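First the structure, in the form of C-alpha cells, and then the observations on it.
The complex is shown incomplete by one protein chain, all other protein chains being positioned as in the whole.
So that you can tell them apart, the chains are marked A, B and C in the order they are listed, and the count of residues begins at 1 in each.
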Amino acid sequence: MTRYSLWSLLREGFRGHTGWGPVWREAEPKPAYDAVIIGGGGHGCATAYYLAKEHGLTNIAIVEKGWLGGGNAARNTTIIRSNYLYDASAAIYDHAMQLWKGLGRELNFNIMMSHRGVLNLAHDDNEMRQLKRRVEANRLNGVEAEWLDAKQVAEYCPIINMSPASRYPVIGATLQRSGGVNRHDAVVWAYARAAHELGVDIIQNCEVTGLKIEAGRITGLETSRGTIRTPKVASVVAGHTSVIGAMAGLRLPIESHPLQALVSEPIKPVNPCVVMSNAVHAYCSQSDKGELVIGAGIDAHLSYTQRGAFPVIEEEIAAVLELFPIFSRLKLMRHWGGIVDICPDASPIISKTPVKGFYLNGGWGTGGWKATPASGHALADLVARDEPNAIAAPYTLERFTTGKLVAEHGAAAVAH
Amino acid sequence: MSAQPARLSQNRLSQGGLIDRTQPITFSFDGKRYQGFAGDTLASALLANGVHHVARSFKYHRPRGFMGAGPEDPGALVRIGSDPATMVVNQRATEVELHEGLEAFPQNCWPSLRFDIGVVNDLMHRFLPAGFYYKTFMGPPGSWMFFEPFIRRAAGLGPAPSAPDPARYEHMNRHCEVLVIGSGPAGLAAARQAARSGARVILAEESAACGGRIFAEAEGDALIEGLAPRAWCTRVLEELADHPDVTLLTRTSASGYYAQNWLTLFENCTDHLPPSQAGNLPRHRLWRVRAQQVVLATGAIERPLVFNGNDRPGIMLASAARTWLHRYGVRPGENAVIFANNDDAWRSAFDLHDVGARIAAIIDTRPDPAPAHREAAQARGIPVRLGATIVATRGRRRIRSIDVAAFDAGGVTGKPERIACDLLCVSGGWSPNVALFSQSGGSLRHDEALASFVPDEARQEVVPVGACAGAFSLEEAVSGGREAGRAAAQAAGFVASATDPAAGETRDGAPPYRVAPAWELPSNRPKSRIRAFVDHQNDVTAKDLHLAVREGYGAVEHAKRYTTTGMGTDQGKTVGVNAIGVLSGVLDKPIGEIGVTTFRPPWKPISFGAVAGQHVGALFHPRRTTAMHDWHVANGAVFEIVGDWLRARVYRQPGEDFEAALQRECRAARNAIGVLDASTLGKIDIRGKDARVFLNRIYSNAWMKLEPGRCRYGLMTNEDGMVFDDGVTACLGDDHFHMTTTTGGAARVLAWLEEYHQTEWPDLEVFMTSVTEQWAVASICGPRAPELAADLFDDIDADPERFPFMSHASGHIDGVPARVFRVSFTGEISYEINVPASYGLWLWRTLMERGAPYGITPYGTEGMHLLRAEKGFIIVGQETDGTLTPVDLGMGWAVKKNADFIGKRSLTRSDTARDDRLQLVGLLTADPAFVIPEGSQIIASAREQSPRTPMIGHVTSSYFSPTLGRSIALALVAGGHGRMGERIHVARAGADPVPATITGTDFLAGLKDAS
Amino acid sequence: MIDERRVSPLAHREPLHAGDFAHLAEDAFRGIVSVRAAPIHLAAPLQAVTGRTLPIRAGHADLGRRCAVLWLGPDEWAIITAPDAAAGIAQDLSQALAPYHHQVVDVSDYNTVLTLRGSAVRELLAKLITIDLHPRHFTRSNGVATLCGKAQIWLICREDEKSAREPLFEIVVRRSMADYLWCLIADAGREWAMPPQEPIGQVPLHMPG
Partner (left out) sequence: MFRIRCPYCGERDQIEFGYGGEAHIARPREPEAISDAQWADYVFMRTNTKGLFAERWVHSAGCRRWFNALRDTATDRFVATYVIGEAPPLPVTQGADDGAPVEEDAEAAADLAGGGRP
C-alpha cells in the first residue's frame, strides 16, 4: 500500500495519480473466520483494526450490509469531546480523545481532526450549576475542560448572541479546547484501510440474516452471501442493535429513533468552534468546506426509516437563530436523518451477552461518533479476551438489572 | 409613464420574451452599472449586456458563467447586496429577479473576479486531485491545525452576514386535495383538470411565471389542445383564476416531500422587489402542505456533456440558450457551436440562427440524428459534424474556440479541427427531475432508451407526469397531466362535471426526442492535461471519479463523498446521471447496477429564516407571566425563567446589589413577614372515588389515611425508583384532592398521571384537571404572618393553633374566594393563599398594604431557595438529577412499606439498595465566611492527586445564610448519611481544597440546638 | 358587572384592527367550566342547567347566545359562558352529577378568550395552526383543541361565511400564554397591516455577579 505523504502526493501529481492503490480490496466471504464483526461503520472498522493490531487476530472479517461507513458514520455531525460527568464516561470518552489526537498519524490518513474547541453554553443558574459540576469533575478526572464567563464566551466565539434580553441569555460556558470536529468518512476509510492492510477481510453488500447458536454458544452467521462459521461475533450496528440482538433471542434496553442533522450552504469561516446548547437544543459547527453543520434532537418516535419529522428541523433552526441571529439569511442546503439506538441512561452497551461468543456494542444514542476509537478499542479487547477491560466494565447489560446506570442525561432541568 | 422602449443592449432582441421593454431597470454587478428590463433575471440581464464571466468555482477558482438558465445552474453564484444585515450570498444569478437598484457582487474571489489569487489552486491542480487532503497534512502534531485555516479560508463561497436579519418570515399551513408541482404543460393540464372537479388545488411554480418550457421554446407549429402553446397557457391560467379553491403560487418551489404527503413549499415573497415595495409581506414563506394527492410535473433537467475543457464561460446547456432567446429575448452569442448527443439540442442551433446568430457547427456524437434536423441544418447552411466530439476548448473568461475531431469507441480518430466561437451549447440529453419523487420514497429505474433514471414505483399518493415521468412529447405531457389531474381529484372524492370541453389537437413542433448516451468523451490530449468537469460547482472532473474508483471508492456513495460530486449548493442537478455514467464506464457495469445517490431535501437551498418561520426572536419561546407580574416589574424585580415562567428572583431597592437584596429579603421572612409569588406552582384538581388509591400508587409515601382538611408532602418516583417531582397535596374531600407540583414539572406530572390512569389503571374512577392558572398564589411566611392573616380573612380563623400546620381552609378575603394552605417551604409559619387568578394583582397589593405595619417584604425565588436550604428542603432538579431515590435524599420515611407505588420495586435492586450511594447531607465549611461555589466536587483528601483525584460527591446548593450568619451548603456525598461529623474537602480549580464538615440538612435545627 | 378588582390577562392590550381583514380583541372574564363525566350521565343535567345539547361528536360545539359547550374528549367538555355565570353552572352541574363519577371545575380565571374576525382570519390562523380551516371543513359550531404556535388553545368557529358577513373565531387560551398568543396572531396579521406587538416580559434575565 502506498504511504500517504506530501511527497507521495507530489510524486503522483507528476504521473497523473496513477500509482495509488485501493484503500481496501473488496473480499469474498471465506467459509470461516476467527471472529466476525457485523457492521462496517466507524466503530466496526475500529474494532477490526484494534483486533488485528493489538490482539493479532487477523483472520477476521467485517460484514456490512450496504457500503462501508454508510450508516451513522455518514450521518453524524462529527463532534468530538470528552467532557462527560461520570467517571465511567470520562474514562471511555477521554480514552477516545487521546486516541483521536494521534489517529491521523497512526493510520496515515488525514482525518482532519480539528481541535477547535467545544463550548457548552449555560443559559440559567441551574445549567451553570450542572456545567460547573461537570467541569470540576472533568478537572479532577484529568479531562481537559474549563469554565468561561460570559465575556470569555463572547471572545471565544464572537458571533453568539450575547444579549441579556435574549430568551436564553448566555451566562457562561464550559470549554474543552481539545474538543472539535473531524471528517467522518475519512475516519471510516482510514480504519478500513489500516485493517485491510493487517489482513482483515472487508465484505460489503453482505447482510446478516441470522446467527447460528448451538448450546448457548455462537457458531457462525447466515448472510445474504452465504454461511460463515466463526466462534466470535461482535454486533456493531448502530441503529439496528435490536434487530441483530433479536437474532440471538435477546430483548435489549434499546429504542431506535430518527436523529436528524442538516448543513447550510458553504460560507466563509464564521463559526470558529463547536457551540452546544442544551436549553435551546442546538449544536453547530462549521465544516472545512464552509457548511454550518447543525444537529437536531431525536424524534420522539421509534423508526428505522432514517427520516424524521420536519418540525424537528424547524425547531432546530429556530434554536440556532436564537443563538446566531446573523444566520437567518443563510440557507438550508441538505437535511437528513440517521437511526440512533437510545439506552435509558444515555450510555452505551459494550457487553458480553447470554450467548457465549456474541458481543454487543451499541446504544450509543446521539453521541457515538466521538467514542469511535475507544469503542473499537474496548470492544476488540472484549472480543479477544472474553472479559471487559476497566473501560468497558461499566457498560454491561447487567447494569439494567442491578440499577447501576450511567445516567449521563442526568440533570433534570427545572424546579420550583 | 412613457411607453418608449429603452435603448436595447447589445445582445437584446427587439422583441419576444416575458420581459417588458418599456420598464428599464438599472442594476449593478461587480461595481459596474447595467440596464435590464422588468422580467429579467440578473443572469439574463448580464447576458444581454455581454457579461458571461460572473463567478469563480469552489476549489480551483476557475471562471464560471451561466451553464443553466434556472435552478439547475451550478456555477453563477453571486452575492446580492452589501448591507451587513441584509446581504444574501450564494444566490444563483439565474434565479435572482432584477429590480431597480439591485446590487450584485462576485464572491469567492480575491482581490477581484478578474484577477483571483485563488487561481493558484488551478495551476496546482495536478497536485490537488479529489481527496488530496486525506493524504497529507497529518505529519507532525498540530500540522492539520496549522493548515486547516488556510483551507477553510479558501473554501466556503460567500461570507455570512454580520448583523441580525431584520426580515420577517412565515409558515403557512394548507390542506388540499391536489397539489401540482410545476406549471409546464403537464402541470397546467393537471391543475386545470383537478380544479374543474371543485377540489382544492395548489399549483406551485418555481419561477416568476407559469408555463415551464412553453415560454422557453420557439412555438413553431406546436399546438396544445388546438391552440398555440402560449395562448393555451394564458387560457388555462385564466380558467384557474376563476376557480375559488385554486391557489396559484409562483416563485414557489417544492422543497421537501415528507411522510404522508406532507410537503414544504418555499415561496419567495419579496426578494424580487425593491425594499421600498415589500410592504408588509414576509420575505419568504414556507408553505406546509398536506395534500391528499400530489402530481409531480417537475420537468426534466438537461445534462451537460463531459469532455475536455467543458467548463468555460460561454459554454451553456442547449436548452438554456433557448430559454435566453425565447423567455428573455437575449441572444447569448453571435457565433455558436452546438454539441450534443440527442436531437433536442439541434433546436438551439436553428433558433439561434433564426435570430441572426452564426452557427459555426453542429457537432453530434451520433452518426444518425433526425433526418428532419439534417435537412433543416442544410437549409440554413449550418455545417454539421457527426460522430465527432470536442477534444479541447480555448478562452479564459469566455469561450473562444473549440477543437473538434471524429471519434469511435477506441478514442479520437481524426485530426482535430479548430472552430472559432463565442458560444458553445451542449446537451448530453435530459434527465427527468425525479428529486421530489425520490424524496417521497418512490423508487427509480434506469431507462435505457432515455439514458436516464425515471420514476418507478410510488410509495405515496403521488403521480409523476410529463417529462418528470420520462414522457418528453407535448402530447404525452398534456394528456398525462389531464389524466393525472382528473384521477387525483377523483381519488380525493371530487369528480369533474361531464361538461368538460373536448380538447383539440396537441402536437410537438420538433421531431421526437432521441438520445444516445455519451458519458465521457475522449480527447487527443495527454491524459494529464485533460480536464472534463462533471461537477462544475465543486470542480470534480471525470479523472477524479477514475481516481476514486482506482482507490476503491467505487460504490456510488463512496465516489460521491470522496470526490464531493453533487454536494454543492446546486445539489448536483446537472451532475448526477453524468457521474453515474462515468462510473459505469470506469467500472464497466451497466448504469442500472450502479444505483443513484440519495436525493436529500431540500430541492434547493432555502433560507433558515423561512424554515424557522415566525418562531424566532421575541416569539421563539413564550415568556409566561403571573397575575402579579406588573407589580414585580414596577418594584425592581430581577427575573429568571423557570419552565417558561418569568419569576422574580429578588427585588432590588435603589442602591442595593443582588446579594444585599437577597439577604434583606431573607431576614424579613425570618423576622417579620415575607411574601412570595408562588402562582407558578403546578396545581391539579383530582377527583373520584379512587382518587386516594391513585395517589397512593403515584406517590412513594402513604395516602390512604389523609383526612379531609389536611395536607401532605409527597415524592414521585419513576419506575426506575428515581425522584422526579415533589409537592404538597391537600385533601379537599374524601374523593377530592388538590395536588401541587414543581413549577417546571407541572405539565410533566399531569401527563404522568393521565398516562398511568389511562394505560395502566383505567379501572380507577378518577379525573384530573389542571388548575395551575386558575389560582394566583401569594405565600406569606414569617413570625408575624399569623397577625396579618388574622386581619386578612373574612371567615377563616388564622390562628396557628386552630389552623394548624399542614391543613387548609376555604374562605374569603374581602368577599373574594380564597383557598389557604398552611404549608411551609421555609420553616416559618406560612399561609399559601390562593385566589382566582384575576384577583392576583389585587391580592398582592392588598397584602403589601395590610402587611406594611408588620414589615411585609416581598422575596423572590432566590430568597425562597436560600430559606428552604436553611431548612434543608430539597429542590427537585437542584438537589436531584434523576439519579436519586427518596432514601438517597434522606426521605426513607416517605417510602411506604405496605403497598406498591411506581418505582418501588427498583429500590431493592442490588445497586439501588447500596448504602454507599450518594446521599444528601449538609456541609459547613471550616471558614464560615467561605461560600462554596455550587457544583463543586467533594474529595476525601486534603490535596488533589495526580493524574486524577477520586470524587466522593458534589455540592448542590450553597449560600451565605443570614439566619446563621455563616455559609451553608447541601451536598450529595457517597454514604453521606453514615458520615455525620466527618471532615471532607471541597476541590477548587487553581486553589487548595476547602475543608468542611458533614452535618444534617436542617441548619435551623442546628441553630436551635446551639442556642 | 365585573368586579373592578379583577384584571384580565390581556388588560394591557387594546383591540387590533387590520382593515376589514382581521380584528383581534380580548373578550375578558368569560365564564369557563371544565366538565368530566360519562356522556350518558351528563347530557340531561347539562340540558337542564345550561339549556344546551351535549355535543358528542369530536370537533363540535353546541353554540348558544350566552353559553357554548365544546367537545374536548370522550368524557370531557368545556362550557363557555357569560362572566360570573360559571360558578353557578359549576355548582348546579356538580350537584346534579353527584351520583356519578364526575369532575366539574371552574376554570374561568385559568383562561381568557380572544376573538378574531374578519375576511382574512382563516388565512391568518393557517399561518399558526395545522388543522384544516377551509370553510368546507371548519364552519360555524366546529371547535377543537389544538396547537397555535407553542400555545395550546381551543378554537371555536362562532360565525362562518354563510352565517355572517365575515367569519368569527373564538380562541380560548391559558392566561399565561395569552400575551404570547396575542403577539403571535398580531405578527401573522402583519400582511394585512395589523400593528406589530411586542410581547411582555422582554426583560434582561440575569444579573452579572
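One rule holds for everything that comes next: a residue touches a chain if its C-beta (ideal position, glycine included) is under 8 Å from a C-beta of that chain, and two chains touch if they have at least 3 such contacts.
These figures come from a predicted structure and were not determined experimentally.
J.: Under the definition given at the start, what are the shown partners of the omitted chain?
T.: A, B, C
J.: Please pick, from B:D368, B:D408, B:E754 or B:D915, the residue that touches the omitted chain in the full complex.
T.: B:E754
J.: Of B:S207, B:Q293, B:N701 or B:S906, which sits in contact with the chain we cannot see?
T.: Checking the options B:S207, B:Q293, B:N701 or B:S906, the one contacting the hidden chain is B:S906.
J.: Looking at A:R25, A:K151, A:H301 or A:R385, which residue reaches the missing chain?
T.: A:H301
J.: Going by the touch rule given at the top, which residues of chain A touch the chain that is not shown?
T.: Output for chain A: 240, 242-243, 246, 251-256, 300-305, 307, 309-311, 344, 400-402.
J.: Which chain B residues touch the hidden chain?
T.: These residues of chain B touch the chain that is not shown: 258-260, 262, 288, 290, 441, 459, 719-720, 751, 754-755, 758-760, 762, 900, 904-906, 909-910.
J.: Spell out, residue by residue, where the missing chain touches chain C.
T.: 58-59, 72-74, 76, 130-131, 144-147, 152
Keep this in mind: only the chains that are shown with their structure count from here on.
J.: Look at the interfaces A-C and B-C and say which one is made up of more C-beta pairs in contact.
T.: B-C
J.: Mind checking the centre-to-centre distance between chain A and chain B? Centres are C-alpha means, answer in whole Å.
T.: 22
J.: Centroid of chain A to centroid of chain C, CA atoms only: how many Å?
T.: Those two chain centres are 48 Å apart.
J.: What is the distance in Å between the mean C-alpha positions of chain B and chain C?
T.: Comparing mean C-alpha positions, chain C is 31 Å from chain B.
J.: Which parts of chain A, given as residue numbers and ranges, touch two or more other chains?
T.: Chain A, residues with two or more chain partners: 124-125.
J.: Please list all residues of chain B that touch 2 or more other chains.
T.: Touching at least two other chains: 171, 288, 615, 618, 621, 623, 640-641.
J.: Can you check the complex and tell me which residues of chain B touch chain A?
T.: Touching chain A: residues 58, 86-90, 126-127, 129, 132-139, 141, 144-145, 148-149, 151-153, 155-165, 167, 169, 171, 256, 258-259, 262, 264, 288, 527-528, 543, 547, 550-553, 555, 557-558, 561-562, 564, 568-569, 571, 598, 600-602, 605-609, 611-613, 615-618, 620-621, 623, 640-643, 681, 720-721, 724, 742-745, 825, 861, 864-865, 875-878, 880-883, 906, 909-912, 933-937, 939, 944, 946-951, 954, 956, 987, 989 of chain B.
J.: Could you please specify the touching residues of chain C with respect to chain B in the complex?
T.: Residues 3, 5-9, 12, 29, 34, 36, 75, 101-103, 105-111, 126-130, 132, 134, 137, 149-151, 174-177, 179-180, 183-184, 187-188, 190-193, 198-203, 205-207, 209 of chain C touch chain B in their complex.
J.: Mind listing the chain A positions that touch chain C in their complex?
T.: Chain A reaches chain C through residues 124-125, 150, 164-166, 169, 171.
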